[in-house]
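Pasting a structure below so you can have a look.
Complex shown without one protein chain; remaining protein chains in place.
By letter and in written order, the chains are A, B and C; residue numbering begins at 1 in each of them.
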Amino acid sequence: MVDTARLTFKQFKSIRRQVLQAWPTGAGLTLEDGLAAQKSIPTEKNFAQAMKNAGEQGRVLLQPRAGVALVEEHIKLLQFLEEQGEADLLPTTIDAYTRQNRYQEAEKGIVRSREAKTSLLNGFPAVNHGVEACRQVVDRVNSPIQVRHGTPDARLLAEITLAGGFTSFEGGGISYNIPYAKKFPLKDSVDHWKYVDRLVGWYEEQGVSINREPFGPLTGTLVPPFIAITIAILEGILALRQGVRSLTLGYGQGGNLIQDIAAMKALKELAHEYFAMENFSDYELSSVFHQWMGGFPEDEAKAFSVISWGSAVAALAKAEKVIVKTPHEAMGIPTKEANAQGLRATRQMINMLEDQVFPASRELDMEIDVIKKEVKCLMDKVYELGLGDIESGLLAAFEIGALDVPFAPALCNHGKILPMRDNDGFIRVFNKGNLPLCSDILDFHREKLELRAKAEGRSVGFQMVTDDIYAISKGKLTGRPK
Amino acid sequence: MVDTARLTFKQFKSIRRQVLQAWPTGAGLTLEDGLAAQKSIPTEKNFAQAMKNAGEQGRVLLQPRAGVALVEEHIKLLQFLEEQGEADLLPTTIDAYTRQNRYQEAEKGIVRSREAKTSLLNGFPAVNHGVEACRQVVDRVNSPIQVRHGTPDARLLAEITLAGGFTSFEGGGISYNIPYAKKFPLKDSVDHWKYVDRLVGWYEEQGVSINREPFGPLTGTLVPPFIAITIAILEGILALRQGVRSLTLGYGQGGNLIQDIAAMKALKELAHEYFAMENFSDYELSSVFHQWMGGFPEDEAKAFSVISWGSAVAALAKAEKVIVKTPHEAMGIPTKEANAQGLRATRQMINMLEDQVFPASRELDMEIDVIKKEVKCLMDKVYELGLGDIESGLLAAFEIGALDVPFAPALCNHGKILPMRDNDGFIRVFNKGNLPLCSDILDFHREKLELRAKAEGRSVGFQMVTDDIYAISKGKLTGRPK
Amino acid sequence: MKPENIVLGVIGYDCHSVGNKILEVFFAEKGFNVTNLGVMVSQEEFLNAALETDARAIMVSSLYGHGEIDCEGLPQKSKEKGLDDTLLYVGGNLVVGKTPFAEVEKKFKGMGFDRVFSADVDLEKVVEILRQDLEKFAGKTS
Partner (left out) sequence: MKPENIVLGVIGYDCHSVGNKILEVFFAEKGFNVTNLGVMVSQEEFLNAALETDARAIMVSSLYGHGEIDCEGLPQKSKEKGLDDTLLYVGGNLVVGKTPFAEVEKKFKGMGFDRVFSADVDLEKVVEILRQDLEKFAGKTS
């Protein structure tokens, strides 16, 4: 069954002509050439296959973030992370100019990096380097590579990197707009990502599986699980509609063991439920757990502890993949050595816990239950606003703040909701903004927050939010008064 | 009620005269002088008080291991660990010559360390340095200090360090013989520790509380929880009999989350039970969790992960204290910087988890139950062999191997029992030696091990034991075939 | 005393909004009149806002590593626009990669910034310094 929301090939082709003109490296690129390149890639380097195997074997795969300005340096970096870091999956993190389609500035960054003999860009400018450079990268490593970025309009980037042989593409119309952009209309980014998903869908139709991964952690800062999960499910549906089949949904560590495991369980169960409701059955679903995405401690020993805790929870939550931070996180883009250290610390933990089980308990069940109820409140509203269609529903929901991401830069995001930790470190909602949470859920959150206020001898208020934002970087989970 | 097993003051004094003659620094030492020194120590530097407070406040205190040959360097080391390591409690780890009462060799080590301008001893030779040096150490730090060693005959060491103002003393007649000595008769070490406990009891009677901590981890290598717990309880009773009141029982991390939390819970509950049976009620009981005591990985990033996992479990098990390893563990005595790194990593984890709870579950309850049954098998036998008295009972039990510590060097230990991990990473008994475990427990262990054998496609055998010993240092919990 | 005007923003194509939101609340609580331009602010936007609000200080944030490229020339342009009396502060993770702060400070002072701050700076200290700097300036220009 082809979804009615799916771009027709004609629509796709006509958009494509424009897309390829945005920068010289796009000129003359044919779909067939990309397909041929993809077909020549051995199965061991296919990301979708690796995720599927991980699911079947119950393994947690390790993936770092990494990208530098120049091709040769980027290849050496990835090789180092395979060899010295024992990475299972490789990234190519794209620089921030490319993410905003500022190829001119990216070019300047490349030139200045060559002069400075060190990367002055915070990622790999794949569009500027072009298809052949990407193919070199793929060729000279042994593991599947994913494009990791934060690009509201990633159409050209997707064309180039997929033709270049990368086999997974991170992002989505919501998750790569709200946390990453300021003035980008949500409708536009959703449309652009429809194109990206359609491109991936086209590859799937030709027999090449490309993995897609919505960006779960959003702003990485005290995002309540239900918000992240709702958005992940919405982006999952949007992707499936365009023919995507290999889907990895993500979640960023919140810090509380029970809430994080509950979230990872709820994420998968709910995704299957809503995908079924939307009549999808022919897909591969996996999950990715992001080690702590908020502010890190500067001290490397402490950072190792944050990394290790994320690894432990990833293992106990039985994620298929864990995204690894480094001991340099608070300071700057990591050296390749620091990046490999983060990977090795993670490897040790994942291996020590691979046979261990987090047992079922009343507390865990209850939290799963809460999350499911919360997500239902939001999803119901999206369906209601879209008269049954999630695409128009989610646009309307963001419009009125029925979907809202805390601390996000995007002007199309309401920015009213304020999260806060309760006394046990669970992330709850302090200010609901316009989130359509039902009253018993709101009462529950409020009750939990009042318990904290009482324990701290102060009233629930904005200071707690600030304290919680700084907490991990200052060595605690919850920001308590001294 | 004064226990009939308690040394009389007369007996004590007559032994004391001899003890003080073993090395010149003991000459002329009076109990009164030690007492006066202890009484002048501020409460914040009293170890027993700190442990009591931790229990009441639900805190986990951090303690490193550290000791070097020379006094001034040792003081600087401890100050560094307070300031840069955020340690709550300080150690003074004693060198291995002193542990074997080889004061002559220790002297040589001091001289050679002075020449080499670096410590050539693996600890602080407190006996050789004498009472005044200990007082300097105590004086120039802000935290309570514990003597940590491994000495079958620690009588002179106790006399000197307690008179020197240290307020906690690790060890016991079993736990500082079996893993630490070769030819030392168990009866002798138990007798010598009676003296040490009596000395501590004497201080208690004079109103100065000194903390005592039997050494829980034993050989640190795959020790099944029930063996460690039984020995901890026995040493606890021996100590209480001599008038010890502040008691910290220890346990070394096994690696499986559920088993470790079960062990920590069982340890405390069983201790209270048996202490009550022995008619003790006037004591302060706390627990200490040792981060992984077996072979470490050489890679520091991996070592950080092992340290962090130990910290996480210590926090979830609600220990009052955690003993901290360092990223140098596999390589050698840590530098002060490496030691502080271990502490800071631990601090971060403990803080992140301080408000978190490991929920009750069927799996946890079951494991607690198993451990309690196992300990009962051993304790019953000890009482039986001793005709109701645990002291003669434990001597007889070691004699016939009804108490047996795996991989221990002591000839008075049977050394027949062989432990092994089951398929979930729990430490079980492969070869029971002469341990008086009842048949349903043995069947249970065997069943669990067979599950592993099946999963690994090999039969249960000694190779698995070897593989398990190496496992953590090679980056896994369980040693599986490649 | 009427509150001093300051302009706040994250320069270039940098989307890190969390610190920016905290800075806004913080300086407002300390009695400043804050114009927060949010994230992804160009050099021109900073200068225009400063001119419009007659700001006493511009607080530039850069977290994402492109600070060096993005800030180039801002102090010069500031002078050209006649904003000689407007303090130029910059803070965050200013360069790509873990770098000793002294180096970073030297680089950005060399570029013409009045003050340079690392990401872990104590904000209370920042206000203190800001107040002192403003007083000094006030003395100079009055």
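We take it that a residue touches a chain if its C-beta (ideal position, glycine included) is under 8 Å from a C-beta of that chain, and two chains touch if they have at least 3 such contacts.
As the structure is a prediction and not an experimental result, all values here were calculated from the model.
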Contacts of the hidden chain among displayed chains: B
Omitted-chain contact residue, chosen from B:Arg59, B:Lys76, B:Lys108 or B:Lys432: B:Lys108
Touch criterion as defined above, residue of B:Arg16, B:Arg99, B:Arg198 or B:Lys321 at the omitted chain: B:Arg99
Sole residue of B:Gln38, B:Gln79, B:Ser119 or B:Ser189 that reaches the chain not shown, by the stated touch rule: B:Ser119
Residue of B:Pro144, B:Pro334 or B:Gly393 touching the missing chain in the full complex: B:Pro334
Sole residue of B:Ala37, B:Ala158, B:Ala181 or B:Leu449 that reaches the chain not shown, by the stated touch rule: B:Ala181
Contact footprint on subunit B, counting only the chain that is left out: 95-97, 99-100, 102, 105, 108-109, 112, 118-122, 150, 179-183, 219, 221, 294-295, 298, 328, 330-335, 338, 407-409, 462, 466, 469, 473
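Everything that follows uses one rule, which is that only the chains that are shown with their structure count from here on.
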Contact graph of the chains (line, ring, star, complete, other): line
Chain whose average C-alpha position is farthest from subunit A's own: B
Chain nearest the global centroid, as defined over all protein CA atoms shown: A
Centre-of-Cα separation between subunit B and subunit A, whole angstrom: 45
Length of the line joining the C-alpha centres of subunit B and subunit C, rounded to whole Å: 55
Where subunit A and subunit C are represented by their mean Cα positions, the distance between them in whole Å: 31
Multi-partner residues of subunit B (each touching 2 or more other chains): none
Junction residues of subunit C - those touching two or more other chains: none
